[in-house]
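With one protein chain withheld, the remaining protein chains of the complex are depicted in position.
Chain IDs A, B and C follow the sequence of writing; residue 1 opens each chain.
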Amino acid sequence: MALMNIFEGLASLFFVLLFAPLFAGLVNKQKAMMTGRVGAPVWQPYYDLFKLFRKETIRAKSASFISGLSPAINFAAVIIAASMLPVCNAHPLISFKGDIILFAYILGTARFFQILAAMDIGSSFEGMGASREASFAIFVEPIFFFTLGSIAFITGFTSISDIYRSIAMDRMSYTVFIVVCSISFFILAVTECSRMPVDDPNTHLELTMIHEVMILDNSGQDLFFYQYSGNIKLLIYIVLETAFYYPLGAGLTAVGVTIFALNILFVSFVLAGVETVTSRFKLKDMPHYLLFAAAIGILNLLIFTFNK
Amino acid sequence: MFSLRDMFFISMLIQAASILAPVFIGGQRRASALAHITLVAGLITGFISSFLAVFFPMAHTVGTGFFGLPPEYFRFDPLALYFLCVVQAVAIPTAVFSYSYLEHYIGEGRSVKSLYVFFAGMLIATQMVVTINHAIVFLVFWEATSMSAYLGMIFEKEKKEVQKGSFYYFVMNHVVIFLLYIFFFILHRQTGSWLLSDFRVVTGNSGLTALLFLLALAAFGMKAGFMPFHFWLPRAHPIAPSTISAFLSGIIIKLGIYGLFRAFQILSPAPLWIGWLVLVVSMITAIFGVWYALAQHDIKKLLAYHSVENIGIIGIGMGIGFIGSAYANIPMQILGFGGALLHVLNHAVFKSLLFLGSGVINNNLGTRNIELMGGIVHKAGFFVFLFLTGSVAICGIPPLNGFVSEFIIFNSFFTAARELKEYYPLMMLVSAVGLAFVGGLAVACFTKINAIMFLGTQRGETKPFHVSAYDYISLGVLALLCVVIGFCPVPFINAVNNVVSGIVPQGGAELLNINWLYITVIFTLFSAVALAMYFISKAMRKKFGFRESDAWCCGYNRLGPRMQYTASSFADQINDIARAPLGYHKKGRAGEGIFPPSSGFESHSADLVDNRIIVPGYKKFISLMSAIRLPGNTDIRYYVAYILIMIIVYSVVGFLWH
Amino acid sequence: MAIIFSLTGLILASGAACWFVKDLKAQYFISLFAAGAHLLFSFALFTGICAPQLAFLSLDPLSRLFLIVVSNVYFWVVLVSYQYLKQSTAKGSGKKYYFIFLNVYLLANSAAILSNNFAMYWVVSEMTTLSVAPLIYYLRDEESLEAMWKYLFLVSVGIAAVFIGIIFLALSATGTVVEGKQLFFTDFIRHAALLNPVWLKASFIFIFVGMSTKIGIAPMHSADVDATSTSPGPIAALMSGSLRVTALVGLMRILQIVRGTSVYEFARFIMIIGGLLSIFTAFVFIFRVRNYKRLFAYSSVEHLGLIVLGVATGGLAFIGAMYHIVYNSINKVVIFFCAGSINQKYGTVDSEKVSSLLENMPWTGWIFMFSFLAISAVPPFGIFFSELKVFEGMLFSNRPWVLFAVLFFMLFIFINMGRVVLQMLYKKDENSKVVKERERVNITHAVSLILLVMLIALALFTPNVLKSTIIDIAKDFGAAS
Partner (left out) sequence: MENVLSILFCLSLLYLALTSRVKHCVNVLQAQGIILAVINTLPLFHHFTLGEIILPAALLGIKGVLIPFYIRKIITDLDIKDPIEPTIQQFTFIMLVITLMSAVFVASGILAKSTEINIIPFASGFSAIITGILVIIFRKKLLVHVMGFLAMENGIFLFGSAIAFKLPVIIELGMLLDIFVVVFLMGIALNKISTTLSGFEAAQLRRLKD
């Protein structure tokens, strides 16, 4: 049994590692199609990553060891986070009581080093990005706890996979609760993964970038790790988002896997759709947007708690 | 076979002997060396015994008294031993650091003997405070700790800010001692004994228990720096010499926590509302502590506010424990108190690391304003690495020790929600969100200071940066402790569990039941992956080429130090959210027109309690008091008239007296 | 018997010798010898080594304790006097009469403390005022003249009020066995229950108010503050450390009589009013005092107020107050020595003109600092322990609110005193007039250090004889538990 669990976990991890760039490509492709372009092939992220891996690394003169350390730590953190994912309701590699906290915090570690690495250059562009990242990040963990954490507090389960397993859409109020949670979580995912309307991944103006500007001076393997971690992170959040709907039938059976895949596709579609129809918010308004997400979570929770 | 007590007393004697060195030896350097060697030897002696006692608990012999103090005046229960161990663990690196720190002053030609004497006195008195069992003697050593810290603090007394800051500390101590008087008097009256271990409150007297709890909270809370009593920390810490401020922040404010634990032992179970009070106050303390920190530019002031934050986190754990005790819920108490206790150790370790680091920076650059720093990483990479370790730890992010204690506190939230049901899940969720928010702000804050101080290039004039071997040793030991507790928490958890079972006698295995092996494995895995990736990319760089160039700046290629992002700008967006409570205000001038004049931006934060309540309140009070005039305070006729008046007044009183 | 007469003779002779011998140093040694002899005598008396029996002398624990307190203060003051006079630049005949009046002072004080008779107490008590007045006028300047006038006048009026009180006391004895006899304390105490309460009450009021001028209980404290703040350091120490103690004896005596009667509660009440008023006055005035000697004079008002409060509260507070008398007098001596030295060096009593003491006068500065800490009740100095007892006693008395008021006032007294003192110690030197020469250790520093050590030692290793004496006093006042 334990061996089986480990196997499932490893498989999930590999799934995430393997398909992360594909998912990013998928979203981009859909986005392009929605805006009436042909767009790059869905495999494009793989090509990019492969190319980056083989490129010469150029670093700023003012960079220090942080610049070298940060991509590796980022990547490691993302991998640890990925191994806690209940992909398709499978048993994750890492699952223990309280791993929800570890999940939130290990991404914090990644963020910590990424911000540092951005500031490492001493350029004001990176500083801008880092500052924005830091200020949005303070809302990320609270929202995370308002969504996924609220379920944990209600059900008493503290492991991500257990939390998702406990979700059952048998009662109306609970279903509504879960749906609103998932919406809130979607906003979180958008923020965390620097997608529209928080951040425009395709912008070309340094002054308006957030995530992109932080890695402005990275190239070669450093950039490879950043990009790859970014892709993985996106998939992680998407999997967590879809996991709210596992009760619809996702599981380690043929049907279950199909449902899971459809789920993922659907979310990618929504993501692309949102990115197409919205424009980026003003940076000043961003905290309000995030607070809005938090407020949804709180309201939802209040309604749920007192509606018994 | 000698007992723990003997070891302790021997160590105290050795440490006390170290004070003799500066008194009897003329040369500053020789005196300093000898004194520090003796001090460290004494501390290590003590540490070995307390370490063994904490980590390998066994029955202790009752042992002997000390210096005329009878044996029952000392108390070596797990709580005392734990705090003793924490104190000594931090004191050793601080003492090592103190040596090179004093060297620096000796180099400047200052007399440092007094500083050493007060430093050593502070260490000794602190160790006594946590082991003393007699209320009056406790007060004596409590005050001795405070006073020696105060006297050390005024080392650079000619500076105005030193005078002000130390005075805050001075007054705060006086208030605390007044409150403690009353606290102990009442307990003494209740039991007729002065021994802390004998103190009891008659069960059922809830009014008295509440009163005592409030007194303890006010007194110990003020020492610890809970809001709104935190105002003295950001005033007092920046101005003290780094050895003092490291110890002050790492240990002395924990004496407040120690006192709260003792108070709880005496008064338990806590009333429910006390638990909630502690929890809410701690939450506010934690959030605003870190937020205020974010708005600071003075490195030591910033760290002082972080101490406030961490005291808040410790308080959150205690609050959960108190609530647990009100419900007689064992798991909550164990997790809450356990988290708080472990965080006491953790905070002591990383906060002293950071304060000592700030001392090194201050000595080298001669400023505490982080806006003037930058680029230190290119001069002292390893030093930055050590400081960074402390920063990661204090943010509570994996894989270092800060995470472990916060993890326990999060677990206590979950436990509370699970065990108590009702509206608790909601409340605990809010608490968890608050704690997460604190974590996010801490990340922002520490990325800010690390980035601004160390990375990029030096702002202002360039100075050589020298870190002595002693600095490396002391910082290294502390950083290592951060890593060890983070990666291998089990022995520490065992120790804490042992202490907690002293506070919660019913006992329980909640702390041990957390799967700590997972943490160890995951952290190892995490570091392994990170290292592997680091080396892979290194190898790839060799393979595919590597070069350095100027940073990208939209084609502009004369990026100067002044163009770097500043701390004010970095934190502006976050501070802007809470402008009112932070007293956050900025002055900015944007250049406009074709030939813009020079533009600038600065931001300041004014502590709400300090600047809105204490300073104006005190001023108002003074003017009010100055307005009171006894007529004719200078005229002899009035003097005589007072005699007549008082005779008449007293006669009237006497006439009306029944 | 013989020992007392010979001691009196010795002091008189010493005073007379000072009159005839013109050399200051010789006067100093003669007076020092007398002071030493007196200290030995009081010590012997205190420890019970010698116990003379004289009808008109009271040798109960109270007298013995107060005598050693006064004698102790006096001895150290004489010891440092020569050094002070040598450095003093006072003009006029101040130095000439200094030691003569000191000797008279000693005699008068000892007589006042040991007297067993109200009338005699009154006479010698007035004599202490008379002997100290010229000493206040030592500096021969306008301020000291004014202070001397005020002190002399006010205390004389006050002591006249005491006399009225004494007459009332005599009246209260009408129709009892005590009537017509000499005004012996012991008689009155023994037959206290027989006394007429109305007259006794009046008597207490008059004695309390009259004595307040000398003890420094508000609002009759002004002259005391004026005098203490303008007199030279050693004399200020003497006034703060011993003269007030002597005056306290009178109050204690009448309280001892009143204790056994129905007036006791009333007496306690007005003493509490007086004590609180004193602390309150110190609290109010300390907000604007810039003259540091005045500051400590107010501190004396505060502490004497606390002592009166402790005595009035009774029980543990009474015992605390007794300890407080001992510690406070020692502490005040050190403080006023320092203030005197500072005054000599800087030539000003304005605290804002004194700066960087720790640099300019490291010895005095540090001693000053520690004496300030001591008076602020920082352990291990004695005041801490005595205040602790007083506070505890107050908290569990029937008037716990007194404690809260006292703590509130004392906190702000501490804050304001701290502001001034620390500012003097630390503030960067802007006063270039001060001669920047390394301060050398002199006898004042040595004495101050000895006294500080004494202050700690007495607290940490309280001699049994002190303990038992205080317990005995408490028993006499019905305050022993």
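Definition applied: a contact is a pair of C-beta atoms (placed from the backbone, for glycine too) under 8 Å apart; a residue touches a chain by one contact, two chains touch by 3 or more.
Please read these numbers as outputs of a predicted model, since none were measured by experiment.
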item	value
Partner chains on view for the chain not depicted	B, C
Listed residues C:S229, C:T246 or C:T444, member touching the removed chain	C:S229
Identified contact with the non-displayed chain, of C:W76, C:Y105, C:Y138 or C:F163	C:F163
Residue of C:I4, C:V21, C:L40 or C:L145 touching the missing chain in the full complex	C:L145
Hidden partner chain, touching residue among C:Q182, C:S262 or C:S468	C:Q182
Candidate in contact with the missing chain, chosen from C:S58, C:N291 or C:S356	C:N291
Chain not shown: contacting residue from C:C18, C:M120, C:I273 or C:L316	C:M120
For chain B, residues in touch with the removed chain	633-638, 640-641, 643-644
Where the unshown chain meets chain C, residue by residue	117, 119-120, 122-124, 126-127, 130, 133-134, 137, 141-143, 145-150, 152-153, 156-157, 160, 163-164, 167, 170-172, 174-175, 179-180, 182-183, 196, 198-199, 226, 229-230, 285, 288-291, 294
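Here, only the chains that are shown with their structure count from here on.
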item	value
Chain centre separation (chain A, chain C; CA means) in Å	78
Centroid distance [mean C-alpha coordinates] between chain B and chain A, Å	36
Centre distance in Å when chain B and chain C are each reduced to the mean of their C-alpha atoms	44
Per-residue overlap in chain B, given as positions that touch at least 2 other chains	none
In the complex, chain A residues that touch chain B	53-66, 68-69, 71-73, 75-77, 79-80, 94, 96-99, 101-102, 104-106, 108-109, 111-112, 115-116, 119-128, 130-132, 134-135, 137-142, 144-146, 149-150, 152-154, 156, 158, 206, 216-217, 220-222, 224-225, 283, 287, 301-302, 305
In the complex, chain B residues that touch chain C	68, 136, 139-140, 143-144, 147, 154, 157-158, 160, 162-163, 166-167, 170-171, 174-175, 177-178, 181-182, 185-186, 188-189, 621-622, 625-626, 628, 630, 633, 636, 638-640, 642-643, 645-647, 650-651, 653-654, 657
Residues of chain B touching chain A in the complex	374-375, 377-378, 381, 384-385, 388, 392, 395-399, 403, 406-407, 410-411, 413-414, 417-418, 423, 425-426, 428-429, 432-433, 436-437, 439-441, 443-444, 446-448, 450-452, 454-457, 514-515, 518-519, 522, 525-527, 529-534, 536-538, 540-541, 544-554, 559, 561, 563-565, 569-574, 577
